[in-house]
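With one protein chain removed, the remaining protein chains of the complex are shown where they sit.
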Amino acid sequence: MPGNTFGQAFRLTTWGESHGPSVGCVVDGCPAGLELAVEAIQRELDRRRVGQSKVSSARQEPDQVEIMSGVFEGRTTGTPIAMMVRNTDAKSSHYTNIKDLYRPGHADYTWDVKYGFRDWRGGGRSSARETIGRVAGGAVAKLLLARYGVSIVAWTAQLGDLVAQTFDEDEIERNIMRCPDAAVAAQMVERVDAARRSLDSLGGIVEVRARGVPPGLGEPVFDKLQADIGKAMFSIPAIKGVEMGEGFGVAHLRGSENNDPFVRRADGSIGTTSNHHGGILGGISTGEEITVRLAAKPPASIAQRQQTVDRAGNPSDIEIHGRHDPTVLPRLVPIAEAMLALVLADHLLRQRLARADF
Amino acid sequence: MPGNTFGQAFRLTTWGESHGPSVGCVVDGCPAGLELAVEAIQRELDRRRVGQSKVSSARQEPDQVEIMSGVFEGRTTGTPIAMMVRNTDAKSSHYTNIKDLYRPGHADYTWDVKYGFRDWRGGGRSSARETIGRVAGGAVAKLLLARYGVSIVAWTAQLGDLVAQTFDEDEIERNIMRCPDAAVAAQMVERVDAARRSLDSLGGIVEVRARGVPPGLGEPVFDKLQADIGKAMFSIPAIKGVEMGEGFGVAHLRGSENNDPFVRRADGSIGTTSNHHGGILGGISTGEEITVRLAAKPPASIAQRQQTVDRAGNPSDIEIHGRHDPTVLPRLVPIAEAMLALVLADHLLRQRLARADF
Amino acid sequence: MPGNTFGQAFRLTTWGESHGPSVGCVVDGCPAGLELAVEAIQRELDRRRVGQSKVSSARQEPDQVEIMSGVFEGRTTGTPIAMMVRNTDAKSSHYTNIKDLYRPGHADYTWDVKYGFRDWRGGGRSSARETIGRVAGGAVAKLLLARYGVSIVAWTAQLGDLVAQTFDEDEIERNIMRCPDAAVAAQMVERVDAARRSLDSLGGIVEVRARGVPPGLGEPVFDKLQADIGKAMFSIPAIKGVEMGEGFGVAHLRGSENNDPFVRRADGSIGTTSNHHGGILGGISTGEEITVRLAAKPPASIAQRQQTVDRAGNPSDIEIHGRHDPTVLPRLVPIAEAMLALVLADHLLRQRLARADF
Partner (left out) sequence: MPGNTFGQAFRLTTWGESHGPSVGCVVDGCPAGLELAVEAIQRELDRRRVGQSKVSSARQEPDQVEIMSGVFEGRTTGTPIAMMVRNTDAKSSHYTNIKDLYRPGHADYTWDVKYGFRDWRGGGRSSARETIGRVAGGAVAKLLLARYGVSIVAWTAQLGDLVAQTFDEDEIERNIMRCPDAAVAAQMVERVDAARRSLDSLGGIVEVRARGVPPGLGEPVFDKLQADIGKAMFSIPAIKGVEMGEGFGVAHLRGSENNDPFVRRADGSIGTTSNHHGGILGGISTGEEITVRLAAKPPASIAQRQQTVDRAGNPSDIEIHGRHDPTVLPRLVPIAEAMLALVLADHLLRQRLARADF
C-alpha cells in the first residue's frame, strides 16, 4: 500500500530525502549468480550526478555508492541488495526562508496536505535526489538484462522547438545535453544557458529504447508491458506525457497504415516489416525495438519572482535561489533508462511463470 | 505476479474470454455500507455495449450483469463483490479460418509466443470484451467516489484531424461519437462511415477528467497518482499515448509559463489560478481538475487484404471479416472513465493511511 | 490490502456468502498448458460437501461447479480461471430469529464491529461455505503439482483422546471420519454421534503431508515455506494450532536428538536419515516429506442453551438450531489438502525465479 516499491518479481524499494543522512535502495528478487561489481553501479550514478555542466545544478557530491548486502564473492546471492549513498553537500540554509511558502509547480503544498507537515529541506523526499536509488537499482537491472541480450539507450530528442535531426548513438554521451545530434545539441546548450540567465527553465522530450527484448514479456490484462512502462515513466518527477510506438500520432493514422505486417525473418523467427507498434502488441513484447517518448516539464524551481501563498494561505512573493537545473533533460536520460530496465527485468522474470511445460 | 488484478486497497480482478462461458470480475476492498444497486452497474455496461450504432461493431448481446456476492440488503458488506455477464452471441465460426494466422496489429502472435497456444476465438482474452469487467468494477468505484463528491467525465476529443471545438457536456451522450461538439460529431460520424466503407479504421483522442478530487491523493514515489493513472490508461487496449495537464505541450513551455501560482480561494482553501499541472503535483492531487488525454490507435481488425504469416512462419494473406468497430473512440469513453474511477477509489482509500493522527 | 486473495505467483481469490447467489473463486497465475477437466474439480468439491454422513451437517446441495473462463480445449490458457457454484439450499429462516444475537465462538460480533453490519444469513462470508472456492482452487493446484510429482494427503489423526494408532492410507476415504485407522475411526464415529445427541461438538487434530516436493521451495526470510503454510492453515476456520515436523515436541528435545543427519541417498541425491524437521530447513524444502498438524476447535454452533448478548449489548439466551457439523474433522481433510496444495503450487512457480542461470 505505501508507494515506495516498484516491481513484482524484480523489486526496487527506495528511501531517503534530499537533506537526510542518506539516500538508497533495496533490490529484492535479483536472481542469484549475477556478477555484480560496485563499479557498474557507480558508473550509472556518475551519469545521473549533478554539477556536471552548465546545464545542470551546481550541487557538488561524489554520490559514492556502497553495497550493503546481497553480494558475495562478486556475485548476487539471491538475497536483498541494499545500496546507499551518503548525502554530503546538503545545504538546508537555502530553504529556511521559504520553508513556509508553497513553491509553484512543486510538491510542497500537496505533501503538506497529505502528511500534515513535511521535510522542507531541499524538497525532502520529493527531491530528484530520490532518483539515486532508482538509478542504482536500474544498474542492477541493466546487468541482468545484458545477460539476456537486452540493451537500453536514451537521449534528449527535443528542447522547445529544437529537435534532434540526426542520430549518432556515440554522440549521446559526448555532449552535455545527451543529444544524438551534435549540431542541435550545441543549439540546445545555448538555449538552456539563455534560459538560466533569464531566470527561467525549459521543457523537452527524452526518448528511450530497448533492443534485444525477447518476445513474450508482459502480463495481460493490467500488467501489460506498456502499462508497467507507463507507470514507471509517469513516476519520474516532471514527466507529463508518455507515448510508445506511434504515440499520439495514431490519432492521424488509418488501420491500414498503422498495422505492421508480420514476416518471417532470415533467421526463421517472426517479426514485422515496420514498427508502428513500438515493440508491444496486446500488452506483450514482439521482439521489435521498444520505443518510448517522455515529455518533461520545465523545472519548477526558477529564480524569477512568482506569486504564491504560505501554509496559512496568505499571499506572498517567492524567489527560489539555490542550485537548480534549468532543464532536466540530460539528467533524465539515465533515469529513464533505469526505469525501463526495471520494468523489463521484472517482466523477464515473470515470463518464466507463463507455461506449465516451461 | 499474474497480471489480472488492478489496485491495492480497492482492487479489481477481471476474468473471461470473448467466446468463453462468461466475462466478469471481483471487486475486493470496497468498503462496507455503500449503497449498490445492480442498475447502476448495468447503466455503465449499457454505455460500453457494442451494436449501438453504425460506428460500432454489430455484435448483439444484452450484457446483462448479475451480482454474485458482496451485497446484502442493497449495501456492500465489505466482502468481495463478484459480477458476471454471460457471453451469448459468440460466433467462433468467424475465426476458424484464420485461427492459424497472425492478424497484424493484434495480440495473436505475442500470446502464442508467451503461452505456447491461445484461445483464438474472437481474440480470446485479448478481446475488448474483457473490458466488461473493468466497466462493472469502475461502476462500483464511481458510486464510492460520488459519496465523496468526485465525478468523472470523458469524451471523444479528436478523430484524425477533426477536433472538438466547443464543449457542451450534455451533448456527449447525445451523439454516437460521444463528442461534446455536435457539429464536429456529425463530421466524425461521416468520416468513420467512410472509413468502414473503405474497409479501414481510424484513430483518435479521448479526454477524461475528474472533478471534486480532494487534495492529498497519491502515494510517492512509485505509486504517484499520475503513475497509477498512466498504468491504468496504458492497460486499455489500443492506447498508445497518455498525457496529463499540458502533456507533450510542456516541451514548448518555460517554467515561468508552466508553473501555476497558488492562491487562497474564496472558501479559504488553497488552489491555483491556472491548471497547467492537471490536478497533480509531486504525485499527489491538488484539488484542481485532473485532466488526462489518451491516444487510441485505429482498430487493427480491418477487412482489407493484409500481409502476414501463419504459426509456422509461412507468408499468407489475411482478410478479417466479422463484427468490428471502425473506431474505438465512443466505446473507449466509458472504459476510460472506469479506469480513472478505479485509480481514484484506490487512492481515496489509501489516503486514509497517511497520518498517525488520522 | 483486502484479504480475499492468497498466494503470489499462483493466486486464489474467493468470493461468496453462505446464502448469497453463489460462491466461487478466480485462480490467476496457473501456467498455460495444464490439462484441466471440470471433473477433477468436482471430485474435490464432492469430498468437501456436506450432507455426506451422520457426522456432518444435513445441508443438501450438489455443489455443482462451473468453469467460467481460462480453459480452452481442455487446457489452461494462462488466463484467470473463474469457477462458480450456485447456492441452492440456502435456508435463511434458520437465522432470522438469531440475527441480532452474537453466537458464542462465532464471527458475528467481530464482523459487526468491523464492518458496521453483516450478512447474518448462515454466517454470511464467515460460513465454511466459503471454503468451496478454496477447494476448487486447490484442485487446480493439485493438478499442477501432480505434473511435478508432488502428492498431498490428509487425514483425521485425533478426536479428543482418540488417536489413530495405525496408518492405512487406503482406509482414509473408506470411513466417514477419514481416519487411517479403521478401528479408531469406528470409535470416533460413536463419540461424535454421542456429542451430537448431547447437543455438543468435538475438536481434534488433522494431519496433512506432501510427498515428492522438490528441494528448494520457499522464499526467505518472510515467505519461508513454513511461514506460508502457517498462514494458509491458520486462515482455515476453526484452526487454533499448527505444527510442522516435531512441532511442540521440540520443547522436549536436545539439539543432538532433533538434528537430522544428512546422507547421500542411493540415487545420488542428498537427504536426511530422519525427518524431525518435517521437510523444511531454513524456510526451504529439503525434499523430505512435509508434515503438518492442525488443531481444530469444536464447532461453535451447538444446540445447547448458551449465554450471550444482542447487538445492543443486552444479555440473552441463545440456542442454535439448523444444520451443523458436530465435528469439522472429516470435512477439514480436503480443505487442509487444498491449502497445502495452494502454498506448494505458489512456491513451485516462485522457485523458477531464484537463479540468473535458470
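In order of appearance the chains are A, B and C, and numbering begins at 1 in each one.
As a convention for this text, a residue touches a chain if its C-beta (ideal position, glycine included) is under 8 Å from a C-beta of that chain, and two chains touch if they have at least 3 such contacts.
Just so it is clear, the model here is predicted, and its values are computed rather than measured.
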Touched by the hidden chain, restricted to displayed chains: A, B, C
Candidates C:62, C:212, C:241 or C:322 - the one touching the absent chain: C:241
Residues from chain A at the interface with the omitted partner, ascending: 1-2, 4-5, 8-9, 11, 13-17, 20-24, 26, 28-29, 32-33, 66-72, 75, 77-82, 84, 114-119, 121, 124-125, 349
Contacts of chain B with the absent chain, listed as residue ranges: 1, 9, 29-34, 76, 78-79, 144, 147, 220, 349, 352-358
Absent chain, residues of chain C that touch it: 1-6, 8-9, 14, 102, 104-111, 113-116, 125-126, 130, 158-161, 195, 200-205, 215-216, 218-224, 226-235, 237, 239-264, 268-270, 272-273, 277-278, 280-286, 295-302, 304, 306-309, 313-315, 350-351, 353-355, 357
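Everything that follows uses one rule, which is that only the chains that are shown with their structure count from here on.
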Same or different residue numbers at the chain B/chain C copy interface, by half rule: same
Separation of chain A from chain C, taking each centre as the mean of its C-alpha atoms, in whole Å: 45
For chain B paired with chain C, centre-to-centre distance based on mean C-alpha positions, whole Å: 38
Residues of chain B engaged with two or more neighbouring chains: 1-2, 4-5, 8-9, 14, 114-116, 125
